[in-house]
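Let's look at subunit A:
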Amino acid sequence: MNFEIVELFAIAMFFISLFGLITSKGVIKGIISMITMEIAVVMFFLSIGFQTGILPPIGRDVGDNVADPLPQALMITAIIIGVAVTAVNMTMLIALSRQFKTTEWDILKKKKME
Partner candidate 1 sequence: MIYVLLVFWIISGILAIQARKLIRIIVYLAIFSTISAVCFFVFGAPDVSMAEVAVSSFSTVFLIVCFEKYFTLVTEVTKDPPHKEKLSKRARKFILPACFTAAIALLFVYFLPDGTVNTYLRDLYLYRFRLDVGGENAATSIYLGYRVYDTLFEALMLLISVVSVAHMSWRAETDETDAHFAGVTKSDTVDVYTIRILCPAMLIFGVYLILNGHISPGGGFQGGVAIASFFICRYLIYDVYDVRFGKIMIFEKMTFATLIILAVLFVFLGVYIQLPQLRIPYLLAMNMLIAMKVAFGFIIIFYRYIAFERR
Partner candidate 2 sequence: MELLGNIVIVIGLVFMAFGALGLYKFKDFYLRLLVLAKIDTVGAITFMVGIIIRHGFSFFSLKVLLIIVLFLILNPLTAHIIARAAYLSIEGIDEESDDGTGGR
């Protein structure tokens, strides 16, 4: 069990936002905890193989203490797409609130029943 403590922070944040997602009364709280979940996942990926005083992989060869370029390349696109997906979530939320006049899960369930 000697993974870096830094990864634990990111995992803790992921599960906090998961908890937020579960206990969210309204749809908006769900979207908010999804945003934090995305950033927590990105943080976890970047914190793999972290040593203090790590250098960015720009223009450096294998020798010195260089960060892993692979997760960075994937995480750049993950952040941009994360925001685009959040924008889609919010469009749906606005359409939902326009039609049902509410965003609470309990009322929505009752309204769906009718």
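Simple rule for what comes next: a contact is a pair of C-beta atoms (placed from the backbone, for glycine too) under 8 Å apart; a residue touches a chain by one contact, two chains touch by 3 or more; residues count from 1.
Regarding selection, all candidates are chains of the complex that A comes from, given by their letters.
Quantities reported herein were computed from a predicted structural model and do not represent experimental measurements.
A.B. asks: Subunit A is shown by itself; which of 1 or 2 touches it in the complex?
C.D. replies: Of all the numbered candidates, the touching one is 1.
A.B. asks: Show me the residue ranges of subunit A that touch candidate 1 in the complex, using the header's touch definition.
C.D. replies: Listed in rising order, the residues of subunit A that touch candidate 1 are 1-3, 5-9, 11-13, 15-20, 22-23, 25, 28-29, 31-33, 35-36, 39-40, 42-43, 46-50, 52, 54-62, 66-70, 72-77, 79-88, 90-95, 97-98, 101-104, 106-107.
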